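Note that one protein chain of the assembly has been removed; the remaining protein chains are unaltered in position.
Up next, subunit A:
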Amino acid sequence: MALRTLASKRALTLAQGLGFRHGGGGAAPSGEHLRRHARGLVTFSLPDLPYDYGALEPAISGEIMKLHHQKHHQTYITNYNKALEQLEDAMAKGDASAVVGLQSAIKFNGGGHVNHSIFWKNLKPVSEGGGEPPHGTLGWAIDTDFGSLEVLIQKMNAEGAALQGSGWVWLALDKEMKKLKVETTANQDPLVTKGATLVPLLGIDVWEHAYYLQYKNVKPDYLKNIWKVANWKYASEVYESEIA
């Protein structure tokens, strides 16, 4: 592993400044899901779910989890890798218009990968503590910034239901202002597009593929039920590490 890294060190300088090795903002995927190519390009592979597909029933059906993970997330990763390779070529050739032209594909597919990687960690089976309300510093912060957990949940559900088209609704930490915020992003835009200092704590996918097979057009029911499998422990960990 070390020998390969040494051999490709020169080629790595190309990709260096763009932070590809970190897999983009927010929670970086773990090491074994990156692949360093001989010429230095880092590509991605599908991270495993930390639970079975059926473990989040009845809040989210196993069928949806399987499709969502194996098809949708995988497609984002495949297309992201393709876009990255094309980007590397374009950069090596100095083709500025091609580089700029690829940005929307990178934002969409890369954003899809980043967002879904966070999403899988935001969910936890009830048997492992999913749905348990946050305690400690995050719990107090929620009470301070929103009044109570119920108010926060209501706000996020309202924003999620009102979102037109496809997108995400986030509980975000503004690490500069040290405040919690509720934000929405369109399509697969990652949270940082709404503010460079925003860190995602919890995200809810409100694309129709996330709930249609089970809830059909009744998005509010999906939003109500997903809180039963919300992984507040993960959100607290991220919060505490950012606040510190």
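Rule of thumb we're sticking to: contacts are C-beta pairs under 8 Å (C-beta built on N, C-alpha and C of every residue); 3 or more make two chains touch, one makes a residue touch a chain; residues count from 1.
The rule is short, and it goes like this: contacts and distances are computed from a predicted model.
Missing chain, UniProt protein name: "superoxide dismutase", from among "Nuclear pore complex protein Nup85", "UPK3B protein", "Transporter" or "superoxide dismutase". Looking at A:95, A:145, A:174 or A:208, the residue that reaches the missing chain in the full complex is A:208.
Among A:35, A:71 or A:178, only A:71 touches the chain that is left out of the view. Which of A:97, A:127, A:217 or A:241 touches the hidden chain is settled by the complete complex: it is A:217. Of the residues in subunit A, those that touch the hidden partner chain are 67, 71-72, 75, 104, 108, 164-167, 186-188, 207-209, 212-213, 216-217.
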